Structures are given as structure tokens and as C-alpha cells.
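Written below as C-alpha cells is the structure these notes are about.
With one protein chain withheld, the remaining protein chains of the complex are depicted in position.
As written, the chain order gives the labels A and B, with residue 1 at the start of each chain.
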Amino acid sequence: MYVATKGGEQAIGAAHAWLAETRRGDATLPELTVPQIEEQLGLAVDRVMAEGSCHDRGLAALAVKQAKGDLIEAAFLLRAYRTTLPRFGASAALDTGAMHIRRRISATYKDLPGGQVLGPTFDYTHRLLDFALAAEGNALPAVPHAEPNTAQTPRVTELLAREGLMQREATSEAEPGDLTRDPLSFPADRAVRLQALARGDEGFLLGLGYSTQRGYGNAHPFVGEIRVGEVAVCFTPPELGFEIELGDIGVTECQMVNQFKGSRTEPPQFTRGYGLVFGHGERKAMAMALVDRGLRAEELGEDADAPAQQQEFVLYHCDNVEATGFVEHLKLPHYVDFQSELENVRTMRASAMQAAAE
Amino acid sequence: MDTRFPGFAAPVLDAQASFRAVLEAMSRPGRVETVTPPPEVPPGLSPAAAAMLLTLVDAVTPLRLAAGAEAEAWVRFHCGCPMRRDGAAFVLDPTATLMELDAGTDEEPEHGATLILEVAALEEGSGWRLTGPGIRDAHRLHVRGAPAGFVADWARSRARFPRGVDAILCADTRIAALPRTVRIEEA
Partner (left out) sequence: MNAQTGYNFAYVDESTKRMIRRAILKGVAIPGHQVPFGSREMPLPYGWGTGGIQVTASILGPSDVLKVIDQGADDTTNAVSIRAFFRRVAGVATTERTAEATVIQTRHRIPEHALTERQILVYQVPMPEPLFRLEARVAETKRMHALADYGLMHVKLYEDIARHGHIATSYNYPVMVDGRYLMSPSPIPAFDNPKMDRMPALQLFGAGREKRIYAVPPYTAVRSLDFEDHPFRPIRAPHACTLCGSRESYLDEVITDDRGGKMFVCSDTDYCAERQAAKAAAE
């Protein structure tokens, strides 16, 4: 006698217990602490902050631990937490020109005010597995210390703009849109596009940015500069009436310089693709800057037929929390619809076979 | 800009109860529902209108209000909404007429305003004959104190569908709603 499966609640409880057990792994090994993740898996933490759209290294590290290292799951945990937080107000725009710089490079000039600062980068490491790291307790190589660079480090794009070679961005006092409060509508303005890209999936943006370099979109990008470091977040509480500094956050900024042939109203000049992400995330910031420039095709009067130039395509599909939800929901039961398809296909087959027989 | 009049006694649950009342009213045009009003309301507002404002209006919904200074101070304090004459999402102004309010666009008809209209009394069973979505055959709604020419204006406004204005009629603690789809015939 057939009995329908019951006991969903117990099954769910058991699955959760098993999940907790596999998360812990071999209990004879020491448990990973959240500060260890924060300190030693810093780039994973940074990616979770960026895609989770919430700057809190401790919470992001906790999310990485809870998600067993699944970074999209961790970003989702952080987002779901973020959405319950009260809003006290909006900070002033970050001044990345006043960044405490850890790393700053320009590909467009050999040398420039503020200098080239390599910082902690993988760029020139030889990708040879370091078996010494497999052992614990190795002494670190000595890091030469230098006095922090307190000289002004002007943005490369600003140097070009002073010469009239870089298109100035339109400034606006209008309140920028917020896609976490209001749904996207099209055409989306640049502020909303940049917000979507800053929260967007690194892999998706990387692929799209790459496509613009391979002819899908007419990109001629140069890295004007990448800078990584700490910037102050400033806020004016209405009850005080003057600006106070809330603290520093780590960000990565990329300004991509692109040629623009000019239009009827504008002379030939360079235009900017912009990327800014929480934490240290150069790949993401660069991909974001390429895609930002791609999405400006229409406003600059260029053809806009490549995937990276289509607003709806890019903005609707760059969010990995949305994307993973819809892709993964296919594993939920769909047997009611499948049943109707079964009957449908059986009917169609019957009439097709009858027709063939006649 | 202070007020001595309170908001909902139990903000979360009273807002939920009042919302269900207006949801029911909007879903079944002509049905009269009772809201859960705040314990005391400022002069110029019926308990029902006060409950509707507390339930639906906040910092992101511009309001056009003409109900006196005390009512305005109360709304500013409890709802924190921007006050605006043009492009208001909610309108509580006895001088407002349907055709002058924001009706949305054919692409975004949801931007059409909601008119909160104070009337003297609402009774089911006689009066206007209402038909349309939400109504099985016809509902009868007797509205005492509706603005002159309202029914004719309503027909004009309704002809713009999907653009249009939706109305919530308030009398004491009772409400009835008129979604833009409803057809009104005078008794």
C-alpha cells in the first residue's frame, strides 16, 4: 500500500544537524575561529562584503564560516542580515582622493605624483605551490618598512581632466536611487547601475568585462589607476548639523580610461569606466569599470549591441543571490507541472503516431 | 511642530488590522469595514482617516493634506511624510477633484493617487449601485456627504483606465473603498 512521504519537519531537522556536523569536519582538528578567517582568508571576506553589500569584516568572516566557505551562500547570509538593519541616514560621498593608500598603480604613466606603490599584490609572484606554507609556524620574511606616503596622491583621471582630455562626470545633488529599496526600472541611471555592479557577482562581471576586450563591445581600455586603501566615512547627523567621521573602510577603486571618438556635441576625448568595491578586490573593480564603460555606450552615442552594453541584460543578471536562487530553485519539487507536461506529451505523441499510421 | 495626539495604541497590530480593513474594502467595493483607530484623533480628521494615514503614509509617500493645523502637525509627527500639492501619492483635501490628481501613466498606472475622502456616513444596502471587479452582482452603498458632482467625475476618471485614482471613503471609524475599476450608478 502506498503511503505519501511524511515527516518533512524531522527530515529538515536531521539535514540541518548533518550540515552542522560536516561544517565542523574532523572534530580532532582545532575549530577555525572567526578572527582567523578574518585575518587569514581576507580576500574571501572582502568578496563576501562586496557582494553581500555590507562592510563588516567580522560578520563577513562569520558568514564564510557558517557557509562552509561557499562565498555566494555567505554573501546571501550577509544580505539577509543587512536588510533587517535600521537606516540612520546617508553618508557623504567617499573621497577616495584622500585615501590612505596601501597600493596604487597606473598603467598609463611611467611615473606620476604620489608614485607607483606596489603594495601587497600577487601580480609578480610565481605561481608555484609553496609547500613551505603547508607546514605551520614558518617565520615570515622581513617586510621592509617605509614611512607612509602622506603626500597628495591625485587621481590620474583628474590630471587628464585638467588638460581637457578626460570627460568630466556630470555632478548632481539629486538623491541617488537605491535598488535595495526600489526595484530597477529602465533606463537605469549611472548611480543605480554602479550600485548594481558593486553588488554584482565577480565571476559574471569578469566574464562580461573580458567579452568587451574581445570585440563584444568596442572597448579600448587603459588602467588609469587602481588604488587600494582606507577612506573615511563621513556623516552629518541632523541634530549636530556638522560633519563627523564615523570611521575608515577599506575599498578598491579602479578608473579605466577609454578612448572616445567624439560626437556631434562633444570633441574627441577620453571617457571613464568606474569601479569601486569594498575591501581589496582588484579583479572585481577592474571588471566593474569595464562593464560600467560598456553600459555607457548608449549615452555616448555608440552602438550598443554587445551583451555588456545592454542594461537590462547586465543589471538583471549580475546579482548572484538572485541568480543562484532562481537556478537552484529548480531542485524544489515541480512534479505538478511535470505531470501536466507528461499528459501533454503523451497526447501529442498519440496524435503524431496516429497521423503517421494513417 | 508638536502634537498632543497619539498614534496607534499598538502600532504593529493596529496597522495590520486597519490594513486588512482597507484591503477588504478595496477588494469588495461598497462593503463597509471598521478600522482600528488611534485612541484619540486631532480635530479635522475622522478616526478612520487617521487610521488610514497611519497605516499607509510615511516618509516616501508625498501627501496633499488640507485638514487644519492640528491635523497637519499630527501627520508630520506620526507619518513623517513630505507635504506636497502636486504629485501627491495620497490626498486628503476636500477641495481636490479626481481629474486634477496624478493618474499615473499607461505603463505605470500604479502611480495614480489614492484619495482619502471624508464623508458624513456610509451604509450598505441602498444608494449607489456599484459593479465591477470584486463584486459578484452589484453592491449598494449609501454615501452621505459626498462632494457635489462626484459620480459624474468618477465616470470621467474611470474612463482613463488603467490610469486613474482610487478612493477610500471615511466616516467615523468606518471605511468603504472605490478602486478605479468600479462603476457607480446613482440610485
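The rule we apply is simple: a residue touches a chain if its C-beta (ideal position, glycine included) is under 8 Å from a C-beta of that chain, and two chains touch if they have at least 3 such contacts.
Predicted model only: the values in this text are computed from it and were never measured.
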Residue among A:84, A:152 or A:265 that touches the chain left out of view: A:84
Chain not shown, touching residues in subunit A: 2, 4-9, 11-12, 76, 79-80, 82-84, 86, 180-187, 312, 316, 321-322, 324-329, 332-337, 339-344, 347-348, 351
Interface residues of subunit B (partner: the chain not displayed): 11-13, 15-17, 19-20, 22-23, 26-28, 55-61, 89, 105-107, 109-110, 112, 114, 133-136, 161-162, 164, 166, 179-181
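One rule holds in what follows: only the chains that are shown with their structure count from here on.
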Subunit A and subunit B: spacing of chain centres that average the CA atoms, whole Å: 44
